[in-house]
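Provided herewith is a single structure, encoded as structure tokens, for subsequent inquiry.
Heads up, one of the protein chains got dropped from this complex, but the rest are sitting where they should.
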Amino acid sequence: MEHSPGNPLSAEPEIETSHAEEFVEELRRVTDTLPSRINVDSQSVEQGLAKLVLTLIEFIRRLLEKQAVRRMEGGDLSPEQIEELGLALMRLEAKLQDLKTQFGLADEELNLDLGPVGRLI
Amino acid sequence: MSFYVYCVVDPIDSLPDETLKGLGQQEVSLLRLAELAVIVSEFAGNTVPVSEANVIAHQKVIRSLLEVTTPLPFRFGTLVSESQLNSYLSSRQPALLQKLDDLRGCVEMSVKVIWPTSERPRTVNSEDQHLGSGTAFLAAKKEEIVGDATIASKANELLAWLNSHLDNLIRDEQVTLRPRERLVLAAAHLLERERLPAYKNGLAMARAERAGLHFLLSGPWPPYSFTNIDLEFKSKFGVN
Partner (left out) sequence: MSSPFEQVVLQSDFDELETSELSLLETLDHVLNRGLVIAGEITISVADIDLIFLGLNVLVSSVETAQEVLRERERRESVGGTERLHTER
């Protein structure tokens, strides 16, 4: 027997915190932002697909923004180009927001869990 | 006949608590299959309702095993026939035996940290800016990106600081960092049970050092977070 009887564990896992209320709130929020179920009926299948597609677009959109900022900082864009780029990205962000609203998706819902590699966004 | 499966265990002669019931008040038994020992109970029905009673029953059974052996918990809701179980166990036998070796004598402790608004580095949200022009938009985005990088590095710093207090005590960890959230850090720590007192001391010192952070400690738990025996990629692939 590998377990020494001289080291008994308490009967229940202890929970220790001075901020129970806060943690209840935060843990509930975490549970709220996790996946909606994928159901077999067609409406939900659409929903699931919309989510996947929007997640990928959102990912790319963020990459584009980062790259645009990098270019802007890099100094190889004219003021007019910066303005055009900014406007286009602004519209893209607004468009994506519309789509999220149309499909009833919250910001936190657009993500892909890649396991140990982490989340996509 | 379906079995509800709780965990694989290091072989033991008998259950620690013969009176403890499983889901649906069913009797819990020890099965030997493929040279491994599994804890099961009979289950009527094809699906496992996710109810408070079932979740608690699941945890209690596995927890009771932690007293006397090493449990490898199954995911909540695992229902199989005996032949399915047998085939799973035989095909995974070497990995399961290895995992039992790895986890022997260990427990899981959980640490969660909230950094209240005052402790969090300020971030700039581009949506708050007056977006009159494309240039202003990009300028604001730049601030946001820089801000994100700052909090991400603060979060990593927090993790490193926490680990410095637990040096050598932890065998393994599973950490989720959410730099933009209040619940910035959720860590599962695998440690040998003899190290528990030293671990708790380490945490007590950490808490005293940074009183601005809010901690939640729980445990000891069975090693739920450390049972991954599949290829890294295959194990958890979810669409959020």
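When the chains are written out, they are named A and B in that same order, and each has its own residue count from 1.
The rule is short, and it goes like this: a residue touches a chain if its C-beta (ideal position, glycine included) is under 8 Å from a C-beta of that chain, and two chains touch if they have at least 3 such contacts.
Source: prediction; values computed, not measured.
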In the whole complex, of B:48, B:68, B:170 or B:213, the residue touching the missing chain would be B:48
Of the candidates B:40, B:66, B:80 or B:213, the residue in contact with the absent chain is B:80
Missing-chain contact among B:58, B:195 or B:214 belongs to B:58
Logged for chain A, residues touching the omitted partner chain are 12-18, 20-21, 23-24, 27-28, 30-32, 34-40
Residues of chain B touching the missing chain are 5, 7-8, 46-52, 55-56, 58-59, 72-80, 84-85, 88, 108, 110, 186, 200, 204, 207, 216-218, 221, 224-225, 227, 229-230, 234-239
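In this section, only the chains that are shown with their structure count from here on.
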Rounded to the nearest Å, the gap between Cα centres of chain A and chain B is 20
Per the touch rule, the chain B residues reaching chain A in their complex are 10, 63, 66-70, 104-105, 107, 112, 114, 131, 133-138, 141-142, 145, 181-183, 193-194, 214-221, 232-233, 235-240
Interface with chain B, chain A side, in the complex: residues 1-4, 7-10, 12-19, 22-23, 26-27, 29-30, 34-35, 38, 48, 51-52, 55, 65-66, 68-69, 72-73, 79, 82-90, 109-116, 119
